[in-house]
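One structure is given here, and the rest of the page talks about it.
Yeah, one chain of the complex is gone here, protein chain that is, but the others are all in their spots.
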Amino acid sequence: MGFSELSLILGGPQGSGLETSMLVLSRALAYRGYGVVADREYYSNIVGRHSYIHMSISSKRTPRSLTYPVKLLVSMDAETVFTHFKDIESGGVLFYDKDVRAKKVTEIPSIEESLRSRIARDLKALGAGEDLESVLGVLRGRGVTTIGMSFQEILRDLMKTFGIDPRSLSRYVSGIITSSAALLLGLDREALKYGFERVFAARAKLVEQNVYVADSVWRELKSYEGLLRLDYPETEFSEVLVATGNDVVAIAKIVAGLRYQSYYPITPAADESFFLEKYEVSEVDGTIVGPIVVIQTEDEIAAINSAIGASLAGVRSSTATSGPGFDLMVEGISWAGMNEAPVVITYYQRGGPSTGLPTRGSQSDLLSSAFAAHGEFAKVVLSSGDHLDAFYDTVLAFNIAEKYQLPVIHLLDKFLANSTATIPLPDLGRVRIERGLKPVPPGTYKRFNLEALISPRAPLGTPGVIMWYTGDEHDEFGHISEEPENRVRMYSKRIEKLKLVDEEVPGDLKLRVYGDEGGDFCLIGWGSVKGVALDAVDEIAKRGFRGIYVDVKMLWPFPRRELLEVLRRSGFGNVVAVEHSYGVNIADLAAMAAGVQIRKRIAKFTGRPITLSELTQALEKTLTSDVDRVVISYGG
Amino acid sequence: MEGRGVSFKSDVWVDWCPGCGNYGILTAVFKAFAELKLDPSKTVIVSGIGCSGKLPHFVNVNGVHTLHGRAIPFATGIKLANPELTVVVHGGDGDLLGIGAGHFVALGRRNLDIVVILHNNGVYGLTKGQASPTLPLDAKTKALPKPNIQQAVNPIMLAVASGYTFVARSYAFEGEHLKNVIVDAVKHRGAAFVDILQPCVTFNDIFTSEYYRKRVYRLDKDPDWDPVVRKPEERISKMLKAIEKSAEWGERIPIGVFYVDSTVSTYEERLSSRLKVYPKVNPASSVIASEDLRPVVDDVKFKKIFSDLIVRVSKRV
Partner (left out) sequence: MVEERCGNCVNYSPHVYYPQVGRCLVFSTGVSESDSCDKFKRASIDELLNALGGEGSVYCTTCGATLVDEEELKAHSRNHRLAIRAVIDEAIAEEARAD
C-alpha cells in the first residue's frame, strides 16, 4: 500500500531550475496516470530569492487543493530547508544537498530579516543550533527521513564527463531534484526520461545528460526507492493537458476565435500573451487557424483602446492584465460600454494596493472590477474556479461580449495563472461560438437602432455601410446628441441589456452548487477558492458537518435569484464566505445585490493560497463558535 | 456607397466657432477624399476629444470619436484588424501631444499605415483656452491669466524623431496646399503625420490667421528642397535637414513636406513576415466558426495544435 494523495515542496533560489523540475515531474507523473496540481510561489526578483513549488499528487484524480504538512521536501539549498522544515510531517522525507550542511541561517543573505529572526527563534525554542546540521537533527527526532547527496560531486562529474558549461548547471541540479523526487515516489526511470524528453524536446544532449544524472541518483539512493510510493493510478485519463492557467486561457482564446490581443507586460498576465504569440497562426489539415495579431502596446491605455478598435472592425479581441494595468484601462471600458463594443479583459489579480505583492495572488479586486468606470452601463464580470472552468468561461466571455455587445471582465488570479495542473482535454463538441451577428437591415444603417435592446452590429468596413461611434451621448446613427428624450432611451438601453444577460445566461453558468443541500452550512466563494473549498467541505464532513459549496461564477450581474433559491432551500443560517482578501467582499456584494447578510467570513491576504488544512480548521471554528471572522495566513 | 452620391459632407450641423481653422481642415478633407475616390465604407476617421475631435461626425465615412488622447490606439486596433481600411486620425495638440504623446511616439516606431492629422491651435479649445503643448514659453493668449511657463514641443521634430515616414505641415486656410498634403499623406505607405496650423478665433489671439498669412511660405517653392529619402544611407542627413527646417519659426514659417522615407518597412510588412498569411488573411477576413457555430478548432485540430502540452497516459502494466 502506498499513498493515494501526497503533497510535496520543491524549493530553491529563483531561476535555479525549479520551473524545469516542475515541468519534468508533472509530465512524468501525468504520463503514468497521476493527477497533479502545482502552485508556483516566488518573489518579485530576478536572481537569488527563495522560490518554491507546492505540489499535490493523487492517484485518483487531479487534486483540487494544496495542503500542509507535506510528505516530502526537496531542497536545492539551505534556505529552502530553513524556510520549510516545519512543514514536513513526521514520517516524511527531506532531500538536501550535503555540501551545505554547515550553513547557518544567519549566513544566508537572501532571507528577509524578519523571517530569519523568526527561524532563529524557532530553532532556539527547539534547543537546536543555527546550522543546517542541527535542523536535520530536529527533523530526524520527529521521524523525518533525511536524505543527502553531494550536488558538487554530481556536477563535477558532469563537468568532467560531458564538459558542460557552468552557466547551465541549473539544468542538472533540476535533474538531481526531479530524479530524487521520482525515485522516492516510486516512479520508474522510463517515466522520468519521458519527462525529460517532453521538456527538453529537441535538445537531445540535455536529455542524455539528465538521464545520466538520474542514473547517478538511482545508484546512490537505491535503498530509498519507493519510500513514498504512490498507489497504482486509478484515474481514467487517457490523454491530459499539462498546462498553467495562463496557458489554458490562451488556448481557449484560440478556440474561441480570438483575432486581436493587446497587452502591456505585467505579472501574472504576460505569459498568456506570450503563449498566444507562439500560436498566433497555425495551419492544420489545410485549415488556417488565425491569424491573431498580438501586439505589445506602449501602455495599458493603448492596450484596451486598440482592442476596442479591433472589436469595431468586427474581430474578437481582448487584452490581459493585472490590477495596476486594469486601473489604467478603466476609461476605455467606459467607452466600450457607451459604444456597445464587445471586448474581453482577462484580469489576473495579484496582491495590491499599488504594486503590493506583485508576484503573489489575491482576490481583492472584486469590487473594483464590478464597479469600475464612470457612468452607468452594462458590463459583465465572470470568474473561474479552476483550469477547466477557465477554458469554458473564456469562450463564454467572448460569447457574452458579442451577443450583448458589452465589455466582459474575466476575473482570474495569480494562483490560477501560475499553477500547473493535469487537465482533462476540453470537450470541443460542447463549445459554440455565438457572435450575435444579425443581418444588417436594408436602408440607412443605424448602429444604435433603438428598436431592440441589442442593435444589429456591422463591422467597420462592411461594404455599403457607414456608421459613427462616439463616447458622447449619441443618436441611433452614432452622432452626438444631448436631447433628453433620446438620452433617456439610449442610456436605459445600455443598462437594460444587463437584464437580458441575467435572464438568458443559464443558471448553471452563473452559480454552481456542489454537495447535497439541506446540510449544516453553506460555504460561498468564487474563483480560485473553489478547489480548496470543495476539499474542505469533504474534509469537514468527516468531522460530522455536512454542507455545500456555492461557486459564484458570474459576479456581475450578480446571480441574485439563483443565490436566494439556494439559500432558501438550505436555510439562511450558517452561511460562510471565503476569499483571498481582507474584506471577503463577495459577502458585501451579495448583501448589496441579493439582500442577504453573510456574517461569517474567512479571509486570507498574505498573497499565498489558502490551503486545505487551514480552511478546514477555520470553517470548523466558524461553525462551532460564535466567531464571525477568521483570518488565516499559513505558508512561506 | 448607395444613395449619398459623391459628397463626403454629412447631415450633421457643424458647430465650430465661426472663423475657426477647423472649417478649412474639414473642407480640405472633403476635397482630398473626393480626389482619392475613397470608398466611405472602407474609410475610417478616428478622432480624439476636443473641438477637433468632432470632425468625423461631419464627414460621410465611418467615424470613431474616441477618448481624449487615445485616437491612435483605437486606430491601431482598427487598422491591424482590417488592413484593407484607410484610417485617418484627427486630434488636437493637447490630445495628440499632451495626454496622448506616448501613443504618438509609439505609432512612429511602428510605422503602421495610418495618417495622423494634428489640429494645431496652441490651446485647449474645448476646455476654454488653456495652454496646449505647442504654445511657446512666455506666450500669453487671452484666456490665460498669466504667461505660459512651459515650453512648446516641436511637432515636426517629434514626428521625425519618432519614426514617422511622411512628415508635413500645412496651414488650415491654404486650402489647395492642405488638400494636396492630405492626399499625399493618405497615399503614403506607413505612418504619415500632418501638422496643420489652425487658428482658434476664440482663444488664441496670438496665432491668428493674420499672423500666419503673413508668415507661411511653401517649401516646394525652393527647387533645392528635397525631403525624400531614396536610399537608407540618406536617412540621417535628410532627417537632420527636416529637423533643422522645422526649427524655423517666427518671421517665416515653412509649410510643405519635411520628410519622406519609403525605405522603412511598415508594421504590416513586419507582421506579415511573422504571420505569413497576413495581410491577405487577416483578423477581419478570417473565419472563426462554422455555420453551425462550431469553432474552427475541433478535437482533432486541437490535439495537433497543442500537442506540446498534451501527455498521452501510459500506465505501467
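Per-chain residue numbering starts at 1, and chain names A and B are given in the order in which the chains are listed.
Throughout what follows, a contact is a pair of C-beta atoms (placed from the backbone, for glycine too) under 8 Å apart; a residue touches a chain by one contact, two chains touch by 3 or more.
On a predicted model such as this, the values are computed, not experimentally measured, just so you know.
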item	value
Displayed chains contacted by the hidden chain, counting the whole assembly	A
Listed residues A:S7, A:T83, A:T146 or A:T359, member touching the removed chain	A:T359
Of A:L8, A:L25 or A:M76, the one touching the omitted chain in the full complex	A:M76
Interface with the undisplayed chain - residues on chain A	12-20, 40, 42, 44-48, 76-77, 99, 107, 109-110, 151-152, 155-156, 159, 163-171, 173-174, 266-268, 355, 358-359, 418
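The rule we apply is simple: only the chains that are shown with their structure count from here on.
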item	value
Intercentroid distance (Cα basis), chain B paired with chain A, Å	40
Interfacial residue positions of chain A with respect to chain B in the complex	27, 30-33, 188, 198, 201, 232-233, 235, 237-243, 247, 251, 254-257, 259-260, 262, 279-282, 284-285, 287-293, 295, 297-299, 301-303, 305-317, 331-332, 335, 395, 422, 425-429, 431-435, 444, 459-472, 478-480
Partner chain A, residues of chain B touching it in the complex	1-3, 10, 12, 40-42, 44, 46, 49, 54, 56-57, 60-67, 69-70, 72-82, 84-85, 102-103, 105-106, 271, 274-278, 281-284, 286, 288-289, 293-306, 308-316
